[in-house]
Structures are given as structure tokens and as C-alpha cells.
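Pasting a structure below so you can have a look.
Every protein chain except one is present and positioned as in the full complex.
Just so it is clear, A, B and C label the chains in written order, and each chain counts residues from 1 on its own.
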Amino acid sequence: MIFERVRSEGLAHISYFLGSDKEATVIDPRRDCQVYLELARRNEMKIQHIFETHRNEDYVIGSRELAHFTGAIIYHGPGLNFKYGETMKDGQGFSFGKMKLTAIHTPGHTDESMSYTLVDPKLGDQPIIVFTGDTLFVGDVGRIDLYGQVEAPRLAANLYDSIFNKILPLGDGVILCPAHGTGSVCGGSISEREQSTLGLERLHNPALQKTKEDFIKFKVAERFERPPYFRTMEQYNLEGPPPLESLPDPPPLSPREFQKRMKPGAVVVDTRTPSAFGGAHIAESYHIWLRGLPMFAGWLLPYDKPILLVLENREHLEMAVRYLVRLGYDNVEGYLCGGVEACGLEAWYEKAIPTEHLGLLTVQELKTRLDRSDDLIVLDVRSENEWNEGHIGGALHIYVGHLEERLNELPVDRPIAVICKVGNRASLGASILRRASRREVYTVLGGMMAWQKADYSVT
Amino acid sequence: MIFERVRSEGLAHISYFLGSDKEATVIDPRRDCQVYLELARRNEMKIQHIFETHRNEDYVIGSRELAHFTGAIIYHGPGLNFKYGETMKDGQGFSFGKMKLTAIHTPGHTDESMSYTLVDPKLGDQPIIVFTGDTLFVGDVGRIDLYGQVEAPRLAANLYDSIFNKILPLGDGVILCPAHGTGSVCGGSISEREQSTLGLERLHNPALQKTKEDFIKFKVAERFERPPYFRTMEQYNLEGPPPLESLPDPPPLSPREFQKRMKPGAVVVDTRTPSAFGGAHIAESYHIWLRGLPMFAGWLLPYDKPILLVLENREHLEMAVRYLVRLGYDNVEGYLCGGVEACGLEAWYEKAIPTEHLGLLTVQELKTRLDRSDDLIVLDVRSENEWNEGHIGGALHIYVGHLEERLNELPVDRPIAVICKVGNRASLGASILRRASRREVYTVLGGMMAWQKADYSVT
Amino acid sequence: MIFERVRSEGLAHISYFLGSDKEATVIDPRRDCQVYLELARRNEMKIQHIFETHRNEDYVIGSRELAHFTGAIIYHGPGLNFKYGETMKDGQGFSFGKMKLTAIHTPGHTDESMSYTLVDPKLGDQPIIVFTGDTLFVGDVGRIDLYGQVEAPRLAANLYDSIFNKILPLGDGVILCPAHGTGSVCGGSISEREQSTLGLERLHNPALQKTKEDFIKFKVAERFERPPYFRTMEQYNLEGPPPLESLPDPPPLSPREFQKRMKPGAVVVDTRTPSAFGGAHIAESYHIWLRGLPMFAGWLLPYDKPILLVLENREHLEMAVRYLVRLGYDNVEGYLCGGVEACGLEAWYEKAIPTEHLGLLTVQELKTRLDRSDDLIVLDVRSENEWNEGHIGGALHIYVGHLEERLNELPVDRPIAVICKVGNRASLGASILRRASRREVYTVLGGMMAWQKADYSVT
Partner (left out) sequence: MIFERVRSEGLAHISYFLGSDKEATVIDPRRDCQVYLELARRNEMKIQHIFETHRNEDYVIGSRELAHFTGAIIYHGPGLNFKYGETMKDGQGFSFGKMKLTAIHTPGHTDESMSYTLVDPKLGDQPIIVFTGDTLFVGDVGRIDLYGQVEAPRLAANLYDSIFNKILPLGDGVILCPAHGTGSVCGGSISEREQSTLGLERLHNPALQKTKEDFIKFKVAERFERPPYFRTMEQYNLEGPPPLESLPDPPPLSPREFQKRMKPGAVVVDTRTPSAFGGAHIAESYHIWLRGLPMFAGWLLPYDKPILLVLENREHLEMAVRYLVRLGYDNVEGYLCGGVEACGLEAWYEKAIPTEHLGLLTVQELKTRLDRSDDLIVLDVRSENEWNEGHIGGALHIYVGHLEERLNELPVDRPIAVICKVGNRASLGASILRRASRREVYTVLGGMMAWQKADYSVT
């Protein structure tokens, strides 16, 4: 049997390619699906089934894309009116090569959530692996807030029942294969460790140590961010996302062409490092560092405008495009061309087109200015949880995802130092403030990690 | 016949791999010589001869390295006491497979300079290709200043004779294969076009349109920079450079380890972009952008101290190391580790270790400040030729290679804006000033290209 | 300037990618055109022009394919009614970046044949390179037999005039870039050496040493094979070949599926070595060794039937498909699957599906049998030229390309030993005989090379 985990970093998404004899199955494929085709090709297999664990909300599901290339049949859980694929029933069985897969209805994260057990008939009916989607993670369980506060208690109860009545009884020795690893927006406490079993989770997963009542209370009280792009993902994944065929290949743009396309309203996204962005950047650009795209593009970028990229170098293009199409942004019109392997911004400034800069503060410099009782405002853009664990006294708090809509809460005409954990989100926040014409804006390099390392006090 | 140009960018060096039947020959191999071994392997050939055109001064020759792996014999021109290899005579012939190579003594660039003609015996004695080393380039001829002013007229005369009496008579239809392309320090006007023939050079090479007398005058009057590392290269290439075996693989260093190694006198080289360096950098570091290493490492870096690198990302490590070993810098002790594919500086500042920054000026900002009759000094660090073609009125001129030794020519305590053509050398110059504790230093982004693009006046 | 030769081995076809600043041009692109897109991408260029030197007959031109991806304009020579692209006039000029290309009408190989000169305006009007298509090769000139015997003298005269009046006058120093290298069906004596200039050709090209009269006589007397697929290529290239989009990716087929598809008339092509084919093969299959596909597929394979492949191993699939699509065979239905990296035939015989074998003779064995005055017939399947240079006394001669239609010339019921130069074409010939139900057929391993090496007599 072939068993391959396919990780999509950034989203911390995990999909699975399973094969036996000449037949293969994919669970929760991603949209840039060449990876599965290549696995099938290399193993001389034919992908026949595609299983979704649920209507995902954090990325575009690649089922239709993969079905387009393979003719495989797509299967969904019951109770949601998908516009493509087929609906399964609880307990329905499938086979590929010598292996069997059984669908188990495990509502909770969403109503139609499914898990799948893998059975090797040689060993009888006992499953070897269970694929749990967003129901059970390593060290955490799925979020239940997606239907709103009213539905949350019902979903939490369903989730508890799915886990305790359907999944854990499969046996301690069963290997756990969830849809997300650490860093996903779909679970706040997913473990860094990827390997687990039902036995290990039963003993160590904090959420599974509670009574049903406590479990429900705990889950209902949890607070997660819900980026606005989730709505688009849900719609895409329900109706079937637009076909992609191949990864877009945006052209290099000369500064002149770049400027021409900026005019009618394209959005500029600068994916370089905070110090490079702080040093010089194009006016009005968002700063989203390369590996921040999967997490923050969906908070800020509109789906109806073209996107223009400013990259550290050409090698980053494919990664940036890949991150964006996974969120459904298929409209990258080009990237600022800086000549082969050079940063695009050089091309820009050698044409005497003005750039802007941001202040960059070390934590020592920040401390000095705060001690001088400067009128500097510290704006902390970390999540609520991070803020609650300790922050600089007197700082304001707005999560970076909400900053654009809450700009009016910030005093006008005072300098603002934006801080996060290490500096990336701060730089994004600073770019949002600069887009809103705030004059004196600083990014704190090193953020709260450096602040605490320097032994400055936190509240 | 197999004919492969192997380009080493940065040095603008060109070496040649020739093969016929199962036998191969390499002309002027570079030190990181796996490329020739791989060509031999792929073509199932054995490298039997290595020919040097002269004792190179701008890079470490890879002959011994390649001979170590292949057992090939190394050949030099006459009149210089090489400590390895064999000395040829003018007119000496060699064969590989069905092809013949004939050595021609073509002094001028240096006394022992050789050229080589390739003859296909099927066509009689008429050569097809001539490999001219640093004697004749596409659009230029070799420099003759390496033995000093006294010897220059003699070498210029020799060069003229070698070209006009030995090379051009081979025939217009002979293909020209020199040792350098555009961008080399070995010739100031080498054409961007790589393809040429003796016929094209006879008609179009500016240096070949002169009488012998004018040619000598012109060559003697030429001024080239002669970086200090040339001495080391000459010694290496005469005595045989230290063996390399494989490309060094410097380890990632945590900020703590990095600091520990900085103490006893390691040199920090930051290869990021000027805007990233300007935004934040480690105190005392040189800024040499990645593709500037082959040109400027040899001006500034000592051979007897360890080198520590700060990189844009891990992918740049191999390139940086490759550039450095080609100049004989084998002592890269490590690079600042920033976690996989992240910039090393993030690791540094999140540990609250202070960074410094430079001012970055657009040309518009520079103009405004100069118009305000600011006390800002403009320091132009381009070459003498570039300076002579036009510069900002009132600017000072010191070539970036000489800046460190001429710092005392700069007024103390006035702000300095460093300018070059687009900004890279300016940033290097600014880093030199900062190492010398100059307080207020600016890099002009876009440099003289942007200045002229913006229609500001030049002198 | 970027200058890249793109070689398509097998066809011995050479196309050219030229770039300057951000603009690129391709001359005679091949159909699997990703290579040019990748060159454009890597150099951050846009392909704007595609030039054809003539309506090719030996491969499917990739102009439309490349235009589909780039929007580039396709240009043809005058006098032929192409259904796509634009028609040029003699002397028409084009520019890309800083470079200029001028079209020269050079009829002879065909009436609409064009050459192109590359001019660097910095050097005045003198061209640097000339792209000569099938007009002038290194060591040979284009064939003039494609319009038939009646037109041959006219075309030969045109060719002479094109070369002597239009191309050679460009100057000895001009670099020659033809459309084919050694091994092409478009010229029998093309040199192995790829590098040449007009000066070298003027002096050494045998065809250019003749008077016009002798040139015409010589060309008219030349005999070339004209494979039947040339008709299809001519039609494709005139009307525009079917779009390809991406290289076909034929699926692995189990022996059962393979057999099912053989039934309705698919053609089986076995690309393994002669000894493997001789040892065991599927009944009715053609044996065309992998690197023989570009040369022999077009002689034997129909365009209206599916093709099934038997490969040495999976790694050969892409190459086989690439060779076939270049000749317009887009209908490869699959390959015999042998499990990862194993030969497909193993899967076949482990299912107890019968295989056949051929006799394999060493030249020593052949000699012994002939000396015994065996009734063995020796069938020499080499070209007429090769046959004329010496063959085994008493052998029959039929070129392998004509064998299928001339089978009735062979005596029935006598054993036949097929011989060529080393054994590949002999094995193809033997497979044709076996398809025609000839019982006792042998492939001579080592062929005439071994025969002569063993000092056996030739006639």
C-alpha cells in the first residue's frame, strides 16, 4: 500500500494519497493538484475516488480540479446541497486495490463532516487508520463556531458524540490522520507533532479529558478569528470552484506597465521582509511577507480586483501564486520585474519613481522613546489570546485582521509604533496605516519576543 | 564534437569544455569544477588535458582541482615559473578524439599568455575556433597594465603584434572564444554580445581600428582598477591554489553562535538588498549584495579572517559560497540562521540583539535636501570613467574600492549621501562609512540613473 | 543579448531563441514548445515574433502552439498560401530590444524559404549571425528534390543563387545558424561540428566548391529517401497543426487493457533494445528502438490508428511521446505497465500471455552459416548510399523504409538474416518480416560494422 501525506504549508493543511495495486484515492485534495497526478504517475496508478471530509472554509478544495484530470468520482457527506459530486451515507464502504475505506458521519465541526477508516481486509474489520478531517486533530478538536453562537452548543455536543462514540471506539492502536497540523486557523492548539494515534489522543488531548458538559462549555467559550474570505471559500466549495487547469504564470512587468495597471485599482502586495519593506516600498502597497500570504491574504485582498506583486526575487513567484490560488485569488496580473534574480524594487527606483519608507524601531529604541514620555502610541496587532498573555502597558490592541475597519479608533496625528510577536504582522499593520495616510508609522522589529527577551515589563 | 561554454557569472569568466569521441579537454577551468566532471560523465568522456591561457589574476584557476579528480595534465604558456603542470612551446600540438588543438604564444596581456586554435583535420589545417584568453575579447582587447607603467608600452606592442600577426591572420571565418564576457574587470568595453568571429572583430572591434602607434598610446593611457586581491590570485595561480575537493557547506549559526564568532575578529558580510540592509542590519557589517560579491569581495575582505554571512534566505548560501571560493575565500564560518527559508536577521532581532539602520533617500528627497542648501555631502563612489561621464555638481568622488583607505578625505560630522549608478555600490560605501563610525549616512536609491531620469542637472 | 540554440535530437533540428531587453524572438520553434516559454520566463522576456524559415516537411512546426501561449505573431516567406500567420517580403526588417532581424528570401530548398540576419545596430549594418534554415548547413546544403524531378534543376539553380548571391556576400565573419545538424533527413552530409561561419563554409563546404553548373548537376543527381509522413507534415505546416497544449500523458495499461486496445487495430511499438526485442516481444509489434522513433515512426506508423508502447522502463515514456508528437502522432493510447521502473513485458509474460522471439546472430554465426552454404538469405536494409559503399556478397537490398511495401520481392520459406549498420534497423526490419508472418527471421547484431571489423569480405 502507498500512503502519502501531502502537506500544504501556510494553510497547515494535510491531504492524503492512498494507493493499492493500480488504484488510488485522495482525501481532501488541494487546488494545485499536480502533486497527486505526479504521485499517481510515479506509482502507475489511477485515481478513482476523491473524498472530502467537509465543505472546507479556509481554502479552495481541489476535488473538481483533480476530477477534471482523472475522471475520479467526488464524494461528500450528507445534509448539504453540494452542486457537484455524490453524497455518501454513514457507513458506506469503498474499495481501492486490496484496501477498504469506510465513511463515518462525524458531525460537529460542520453538519456534513465525515471521517474515513482504512481497513486492510487481511486483518479483519479492525481499522488501521482514521482520517478525521476537522473533527479530531493531534492535541486539539475542530472549531464549532462557524454556524454562529446559537448553533454552537448543538455543534459542540455533536462533536463530542462523534469523537467519543464514533472515533475513539475504533481502538487505541488506530493511527490518526487529520486535515490540519499546527498553525492552521481551524484549531488554535494543534500540536507540532504530526504523528499520533487514538490511544495517544485519548490520554493526552486536553479537549478529550473533559466531561461532555465541560467540553461543550469550553468549546462554546472559545474565540477564533473568522476571516472574511471564509464566506467565499464556503461558496466555492459548495458550488464547485472555478477550474484552474494549471498554475497561473503571471508575467514580469516593467515599472511602467506596473504603474499602468495600478491605476484602475489593482492591489499591490509586497512579499519581502519587514526590513526591506520598511527601507523602501511602493506607496499604497500592502506588506504581506511571503509565508504570511496563506494566513493574511484572505483578510485583506478583494476578490474582484487584480493583484500585483513585489517580490524579493523571481524564485518567490511560484510560491506566492500557489498560496494565492489556494485561497481562490486567480487574478495575479504580474510582478514587478527587476531583471533576473534581482528584487523588483530596484527596477522601480532606478526609473526615479518615488518610493516610501517606514520607521523601523528596535525594542531598545521603542523603550527609550516610551521612557521619554513621547506621545508615541503602541499598537499591538496580535490576536486576542496573545494580547491576553501579556502586552506593553498603555498599548492599544486591534487584531491586524480587523485594523482596516477599525482605523477610526486610532487617534489622528500621533506617531504609531506597531508591534506583534516578531515583526511580520506589525509590518503588515504599518502598511495598512500608511495606506490610510497615517504619517508617522513605525514597525517594531523583534516585537514582543524581543521586548520580553530584553526584560522590559509587560502587563 | 562536443563544445560547451561554461559561464561563471559575476566574474564574467568563460571556460570551455571540448570533447571528441571519448576524450575531453578543458580550457581555463574554474575552481568549483564539478561542472566539467558532470559534462564528462554525461558525455561518457575522460578529461585528459587542461589548458590555461595565462596566470589569471581575477580568480582562482581550477586546473589543479580538476586535475586532482581526473588525472588530466595541466599546460601553461612559457616564461613563467609555475609550480605545477607543464610548460608548452609556441606551436605545440595536442589532440583529443578526432580534433587537434594548437598552442600559439600570444604575449601582451601577460608574457606567458597563450591562445589555442581548434582544427578539424577533415578540413585541412584551417582552424575553426580560436580560444584567446585575455588577449582578444568581443569588442575589446586585454589590459596591459598588470606589470606597471614601465612595462605597459612593451606589453601593448606585444599585444598588438599577437593580435595582428598571430590571431587575425587565422582568417575572418574563425570563431572567437575569449576568456571573459561583458562585466569583467579584465576589460572595460567587452561587448554584451557573446558570439563573434575574427572577421567581425577585424571590422568592428574599436581597438583593432587603430595603427600600432595609436593602439599603444590608447592602451597605455587606459586606467583600470586593480583590486588588492589580484596579488593573492597571482600567487595562488602561480604556486597552485589550495585544494577544495567540494564546495564548502557552512553551517547555520544561531544569533548567539554568530555573535560568539564575531568577537575574535570575523568579518560580517550582508548580501541582502540595499533597502533591506538600510532598514536593519548588524553593526559593523559590510553590505555586498549577492551578485556584487565576485566584484567587491576582493576589494574589502581579508584572507586571514573568518567570514560570516547574513543572507536574504538559505537559497542564497550556495551562490555566495561559490562566488567566494572562486576568489579564494574558503573560510566562510557560517551564516545567520533564520529558520528554513527565512531571512537570518529575523532570528537576530527577535532575540532583542540591537540592529542599526541607514538612511535611504530617493533622488527626489536628495534633490530637496540639496536645494535647501543642506550641509549634506554627496559622495559618488562610481569608477573614474563613470564619474567623468557626468556627476552631481559639488559631489566628492572616491571609488568604492578605495573608500576604506581614503576615509580621512571626508569631512567629519557632516551627513553624507552616498551615490552610485543604481544603489548597490552606494550601499556598500555607506556600510564602509558606518563601520568607520560615521553617524549620519544615506544611500541614494536609484543613484545617478534615477537622478538623470528625473532630469536633474549633472556636471 | 540572449542567444540559445534549442536542439531536438533525433530530428537533428535546431531552433533559436533570441532575446534583447525584455523582448524575445524564436526561429523555427518545435511543437513541444515549453522550452521556449521557460527560456522567456527565466530571462523575464516576452516572445513577440516567431519566424519560420520554410514550410518544414520533416516535423510539425510549433509556431501556432507557441503563438497560442504567447500571442506572438508568426511570419512566413512569400509565395505559399499559409492558413495562419503573416507573409513577409524580402528585406523586411523586425526589431526586438536593441537588435534587428532582417528577412532575406532564399529560395531553393523550397520556393518560400527564408533566411534571417541578425544585426546589432551598434556595429552598423553588418550582420553578426545568419539563420539559414534548410538553405545552407554546416558542410552541406539543403535538398532540392521535394517538388519532384522536373522542378529539381530550377530549385538547384535557385539554391545556388541564394547561397552565392545572398548569403555568402554577407561576409566571412558571419556566424552560421542552420535549422539542422548532423543526422537530419534534410541533408545527407551535414557535419558533426555545429559551429561554423560563412568563411569556413566558403572554404570547406564541399557543395560550395563547385561551379554553378556542377552544383546543379550534383544536386539533381542526389538521391534522398522521402518518408511517406512528409505529406502529412507539409499539410499540417501549411494549414496549421492541431493544438497540443501540453505533452500527452498516456496511461499505464495492464496486459489485459493493452490486449483489449490491440484488438480494434492499435499499432504496438516496442522501443527496447534489439537484444531485448529479439529475446521476447509481443506478436505483431514493430520494433523501433527509442532513438530511432524520430527517424522511422514516420515511415511505418499510420496517423489514423492508436499507438501502444512497450518500453524498457517508465522513464522512457516522456521521450517516446515527445518524439512522436513532433511528427504529429498525438494518439498514444498507453504503455504496457510493468510496475514502477520495470520493463512492461514482465507484466505481460507473468500473466502467461505468449510472447514471440527472433533469432539473434553474431557476425561470426552469420559467417559460419553462410559458409555452410546454408539457404539463408541476407537482407541488407541500409540506405542506398550505405549499400553502395560495400555489402555482403549475395545479399539482397531493400531500404528498411520500403520493406513493408516490397515484401513480395523476398523468396518465401527461406530463412532471412536482416543486417544494417549495427543492428537497430535490422531489428526493425526483422519485426516487419515477422508481422508479415515470415517464420525464420534473424537480426544480425553488430551489422556491417562488426562484419567488417571481423575482416569478412564485402562487395
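Here is the rule we go by: contacts are C-beta pairs under 8 Å (C-beta built on N, C-alpha and C of every residue); 3 or more make two chains touch, one makes a residue touch a chain.
Because the structure is predicted, anything quoted here is derived from the model rather than measured.
Colleague: If the hidden chain were put back, which of C:Q209, C:T362, C:N385 or C:S457 would touch it?
Modeller: C:T362
Colleague: Quick one: which of A:P78, A:P153, A:G183 or A:G199 touches the chain that's been left out?
Modeller: A:G199
Colleague: Given the contact definition stated above, which residue among B:C337, B:I353 or B:L366 touches the chain not shown here?
Modeller: For the chain that is not drawn, the touching residue is B:C337.
Colleague: Using the touch rule from the top, list residues of subunit A that touch the missing partner.
Modeller: Those residues of subunit A that touch the unshown chain are 1, 3, 120, 123-124, 126, 128-129, 171-175, 192-204.
Colleague: Residue-wise, where is subunit B in contact with the chain that is not depicted?
Modeller: 22, 41-44, 46, 246, 249, 251-252, 254, 314, 337, 339-340
Colleague: May I ask you to list the residues on subunit C that touch the chain which is not drawn?
Modeller: Within subunit C, the residues touching the omitted chain are 272-281, 291, 312-313, 315, 341-343, 345-346, 349-352, 354-355, 357, 360, 362-364, 422-423, 445-447, 449-451, 453-454.
Quick note on the criterion: only the chains that are shown with their structure count from here on.
Colleague: Among the chains, which has its CA centre at the largest distance from subunit C's?
Modeller: A
Colleague: Could you tell me the distance, in whole angstrom, between the mean C-alpha positions of subunit A and subunit C?
Modeller: For subunit A versus subunit C, the centre distance works out to 51 Å.
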